[in-house]
Structure formats: C-alpha cells, structure tokens
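With one protein chain withheld, the remaining protein chains of the complex are depicted in position.
The first chain written gets the first letter, and so on, giving A and B; residue counts start at 1 in each chain.
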Amino acid sequence: MPHVPIIMPQLGESIAEATIVSFLVQPGDVVEADQDIIEVETNKANMNLVSLAHGRIAQFTVQLGESYPVGSSLGQIEVTKEEAARLGLDTAQLDKARSQSTPATTLSGNTPNTQEAHVQPTIRGLPVPAHAAGAGYMSPRLKARMHELGLHAADLAGLAGSGAAGRVTVEDFERYISNLEKQKLTPASSMRVAVADAMRRSWTRPLATVGMPVLMDRLLAHRKAQVVKPGPALYGLRALAIALSENSAPAGRLIGNNIVHPSAIDLGFGVEVEDGVLVPVIRNADQKKLADLVARYNHLIELARQRKLPLDATGGSIATVTNYGTFGLTLATPIPLPEQNLVLGMGAGRKVVRWDEANEKCVPVTESHLTLSFDHRVLDGGAAGRLLGRVADLLMHPEQL
Amino acid sequence: MVQSLVEPQSVADISSAPALYVKAYRAMLLARVLDDKFASLWRAGKIHGGVFLGRGQEALSAAIGVALREGDVFAPLIRDLAGRLAFNEPILDGVRTYLGSTLGPMRGRDGNVHRGRPGEGQLAMISHLGAMISVVNGVLFARRMKHITGMVGVATCGDGATSTGSFHEALNQAAVEKLPLVMVVADNQYAYSTPTAQQFACRSLVDRAVGYGIPGYEVDGTDLAACLRVVGDAIVRARAGQGPQLVVAHLLRLCGHGEHDDAYYIDPQLKSSALGVDCLKRAEDFLRQQSWADAGTLAQWRSEAVHQVEDAVATVQREPPPDPFTETWSVLATARLAEGNEVNARS
Partner (left out) sequence: MSITYLEAIRAAQARALADDPRVFIYGQDVGAFGGAFKATKGLAKEFPGRVLDAPISEDAMAGLAIGAAIEGLRPIIEMQFADFSTVAFNQIVNQAATLFWRTNVPCPITVRLPCGATSGSGPFHSQTMEAIYAHYPGIVVLTPATVEDAYSMLLEAVVIDDPVIFCEHKLLYYHLKAEALPTEALPVGKARIAREGRDLTVVTYSAMVHESLAAAEVLHSDGWEIEVVDLRSVKPLDTDTVMGSVARTGRLLCVGEAWPWGGVTSEVIARVTCEGYDLLDAPPQRLNAKDTPVPYHPNLWAAHRPTARSIVDAARKVLQY
C-alpha cells in the first residue's frame, strides 16, 4: 500500500519552522482525512496538523520538542491505492519530490516547486553594434582608458576581442597593454607622432590611385639646359599647378554634402627629413614660371631640412607632389594629407627601348611613372586620369612650364 | 445628540463677560482688516499664489482663539486668521508668510495660510485638512504620556473635510483614546463650489458625534456670543478630561474660496438668510446694544487695527525675499544623512 508523507506545512506568513509539541495519534492508529494528528508550535501560535487522507499512521520520523523546517517530512500514512488515486497523491512523484528536497541554498527555496521554477530574466538584450570585432566598437570605459593613455583605435588593430561579437573588453585591453609593457619600448619622436596622426586622419577616407607612364627625355634635356637646375618635383609641381588652374574642381574637398573649392593654387612638395616628411608650400604656384620658382624651391628644401620652415610656407596647400623616384622607386601609392584631396607621385626614370613607328626602328627613351592618389568620394578614375594625363602632357612639353 | 450645557465654568451669560467679548471682537476686527489688506496686496500683484479669507467666519474662529491658553494646540483651517491672532500668532507671521519674507516662520518655503509654529502649539496645516486632526491627537497623546494635563487641542475644518477618511479615522482615534480634542467644523455651506447637499446626507454634521460616541454641539456661527459660549464650553469640558468634543457651526462663507473665485454660485437666498449675516457687523451691533462700545470707540479700534496692519505690511515689504543662492536646499534635520554631502565626505 502506498505511503503518503506527512509534510510540515507553511503555517503562516513567513513561518520557517515549527516545533513538535505532541502526537495526537500513535503509529498503527487509523485516521480519517482532516483528523488532527500532530500538535506543533510556531513563533506565532500553537496549532494542529491534520491528516490529508484516510489511512493508517505508518510512522513518525520526528522527535518531540524538536523544530523542523517547512516542507520537511514528519512521517508517513499508509493509504489504499484507491484513496491515493482519489486524492491525486501520486506516491511515486511524492517520493521523488522528497528525495529532491535537499536543503535550500537560498531563502526562496521553501518548497520543491520554487526550486524547480525556472525564471526568465527580465533583462533584455545587450546591444552590440554590428561592427564590434576588435576595436570597431569601444565601450565608454575602453574609450576613456584609450584616451587616458593617448591611444587610438589603430593601436588595437592587432588585438582580437573576447567580448560579445568579438569586441575588445577592458580586460582584453588591460592584458594587451601589460603584455606590450613586457617588450622593448622606445618613445616615438614628435615627428613620427605627427606623421602618424596625419596618416590616421587621412586614412579615414576611401583613397584610390591611378598611374600612367610618361617620357622624360624632353624634360631632362630642358633641365640640362638650365643654369640652376630645377628638381624633377618642381616640374611636376608646375605641371600640376597649370592643370589645376585650368580646372580646380579635382582639388575640392567633400565636407558633408558640399564640395569646398580651393581659393588659390598653393601646392606642397614632400621633403624627407630625419624620421619623417615635411611639406613646404609654394603659394600661387600657377602664377610664376618654373624658372622663377627654382630659387624659392631650393631654399625651402634647405629650410625644411633644418626644420626652419617659415609659417607662410607650411599648411593650407591643396595638393602635394612627391618624388619617390629619388628613392629608386618606380611606383608607389602615397597618401594625400588629411586636408588635401590629391597627391601627385613621380617614379624613378628608366631607360627603356621604344618602337618608333615613324622611323620604323627601336629607340632608347627615358620613362617614368606618374601616380595620382585621391579621395574617391570627390573624384572618380576618369576625372583623375584626365587630370594626370594633362600633367603628363605638360611634363612632355617642359617649355610650357 | 445635541447636548445643552450647564457647566460651572461656562460662559453661559455672556453679558457678564464684556472683556472676553471685546477681546474676541478685536481679534475679529484685526483679522478682517488684515484679510482685506491681503486681498488688496494680491490684487496689486504683491502676493504670489492664492489668498484665502475668513470673511463671515471670524466669530467662530475668534471664539476658539480666546478660549485657548498657552500650552494648548491649534490646527486651524484656512479661514482662521481671527482665531490665530487671538491665540497669539504674531501679525507679522501671516504677513511674512504671504509676502514670502525669509524672516517669517516659513521662509518662503511655504506660503499664505500654510504657516505655523508647531513647537508653540500652532500647527502648520498641509492642504489635506482632515490630516491635521490626527496630528493634534498625537500632540495630546504625547502630553498625556508626559503626564501633562489640563490642556486641549482644537482642530478645525470645513464641511468638505468631514468627508475625508482622515477625518473619520482621527475622530474615531480621539474617541477611542479619550483625548482632549475639540473638533470644530465650520459648516459654511460650500466646499469651494460644492454645496453641502453634495457633501453629506445627514441632517446636520453634528449627528456624526453619535457614531463616534462623543458629545456634539451646534452653534450659530454668525453670533459671537453664542460661539464664545458653545466653543468655550466645549473647550472647558475637554480640558476637564471629558474627552473629545464636536462643535458644528452654521454660517455662510462671505467670499470666494480664494480671492481668485468670484463665488457666483452661492445661492442668493442663502446670502439674504440668517446664515448670511456678517458676524462682524452683528458683533458691533451687540457691543453698542450692551453699551460696551460706542461709535467713537469702534472707530478708534478700527483705526488701531488699520495702523497695526499697515505697520506690519510696511515692515515686511522692506524685508529680504528668499534667495535661491543662499537657500540651503536641504530637507533633512539630520545633516549627516544629506546625500552628496557628509555621506560622500566620510567615505
């Protein structure tokens, strides 16, 4: 016959336990449903526990005078299968529940039911932006730490995040920084830091480069004929100045929904100095002939190398010419300064053999590559190519410069 | 349960108490003059917020004030200027509170009729008037715990506040605890614009006394002599340990709810009825009848009241208004618990 447990009930608001005062029946006694069987005392009152079924008291498993928590088993009543079924007392379930009623780890664990209840947290999602991987998304704390240490998102490029959607957590960051500190560190020069800053800002734009070869023989011959020989970059600078004076639109900058047009053809040129590059500026480069610019150009190079460029020769230019040919490079994709849209690059000249259609023979010529890097938001390949073509054309007619 | 009073200490024969009558009359007069001044200051734009007058209720109010003694406690309703003045509220307190002077008891933090000196038995009402009654109970309860006897508390309210739960809870509480509470209800026929027919369905509010098991009395609120007698006797009985007393006075509010209210809704028949008599005028007639004052004396008293009021207003108008930059903005008496203050400093 099934044994139904006698459970210490919840005897009032907030009652945790009760003390056994007396047994009102003895094991072996037959009891009716709702008959008083055990007298208990709570903090609030004395009261009787009742039998929940008709049956025979099988045993009491508790001691007089002892306290037992709500939900504990005090003994068993033996009932008929019919009685158990009638009352919905599934004894198998009851046994299982009893075996699971381990001591509550939390205060809420009063009954087996509450222990089993699964609660959906009321908190909702934690939004992570789609581009969270690495330092694409930075938490307020990460931003604050980066700012504190003078770091930029680019400095975390090598760091894979462990947070949601691969974001870099502060723990990732601190670990990364402390690992860096274990390696050899030297402070970057202020020139390096300035170049890095300029390049980072430039790199926020979609940059593209177009290139084409140009024959340099006539330019070289022209240069040879001069008393004070202009540098090749000055030829490029004059050619670009003339081309932009004919149509300055490609040098415009996109700010919001507007193109900001240049107000003067002020052009810079790259000068390599120790641990960096400086860009002296020639103002109104479209308004003076090449010959009239040579002295100024050479002077500015000298001043740049001494780091003594005057204020009026720095900043505010609309494009830059860089002669990477001096390093023996034939091709490069230089990056325009952040405030500019254009950089004209000039590669090293090389002797090549060229088929002369008119004379039906091979002739040696000097050829170098021109490149034009630009902000693709402002300029497309066609417009850039036309501008570069005009520059190349002018370089092949140096007398026009 | 309207009881007639035959008490040894009663002022049943008012003709034998001219000094008391004159004292009450002069409180009424001063209140009327000051109220009129408040109204004109409000119309001149000098008073912010509302102005609430006691016109028509001065007799009842003054009768309370003159019956109270030092050590008693009074929770007035909004039309109790006469009672406040008679119970020794400085005239400057009212003027300073209406004009927002920092030297007043409320320092610009609360205004108009919301003033008092709770430590001196003058409770500062909140707008929920029924809620003041149990506070009076609390003071009386505390006095009893401190074995102080022979003092009373008076709470007043209009017919409207008798409909609140607070009124019921507090009267029942006072009755259960047998506290020396005198509850004075000024049934002035309207709660703002709501007539009494929409406020209660019993014959008279005094019938409520039966339900609480306390004695109740009715009085003609336009008759200062009657008010002095009935209110005075109720206070005497409470003081003698006879438990809570309910007094219901019948009268008519002779003004709007506040000065912003033209009271067009007041029934003209009520105005011309006995309820509509101006208690101040009636008291003056009585003074002359009894030869306690002639026209010259009355004019002299009025002139003194006007002087007192004008002096007070002139004084307060020169006083500093509250300054948001020097205001402490601190709400707790326990300064160390102020947030962002000592708590933070301590950690």
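Methods note: a contact is a pair of C-beta atoms (placed from the backbone, for glycine too) under 8 Å apart; a residue touches a chain by one contact, two chains touch by 3 or more.
Keep in mind the model is a prediction, meaning the values are calculated, not measured.
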Considering the complete complex, identify which of B:Ala142, B:Ala274 or B:Ala299 is in touch with the unshown chain. B:Ala142
Residue among B:Ile14, B:Val95, B:Ala131 or B:Ala249 touching the omitted chain: B:Ala131
Sole contact to the chain not displayed, among B:Leu60, B:Met106, B:Ala293 or B:Ala312: B:Met106
Among B:His114, B:Lys178 or B:Arg282, the residue in touch with the chain that has been omitted: B:His114
Against the chain that's been left off, what residues of chain A make contact? List them. 10, 13-17, 43-44, 105-108, 110-111, 113-114, 117-123, 126-128, 139-144, 163-164, 169-171
Considering the entire assembly, which residues of chain B contact the chain that has been omitted? 105-106, 109-110, 114, 116-119, 123-124, 126-128, 131-143, 145-146, 165-166, 169-170, 172-173, 176, 331-334, 336-340, 343-344, 346-347
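In the analysis below, only the chains that are shown with their structure count from here on.
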So the centre of each chain is just the mean of its C-alpha atoms; given that, what is the distance between chain A and chain B in Å? 71
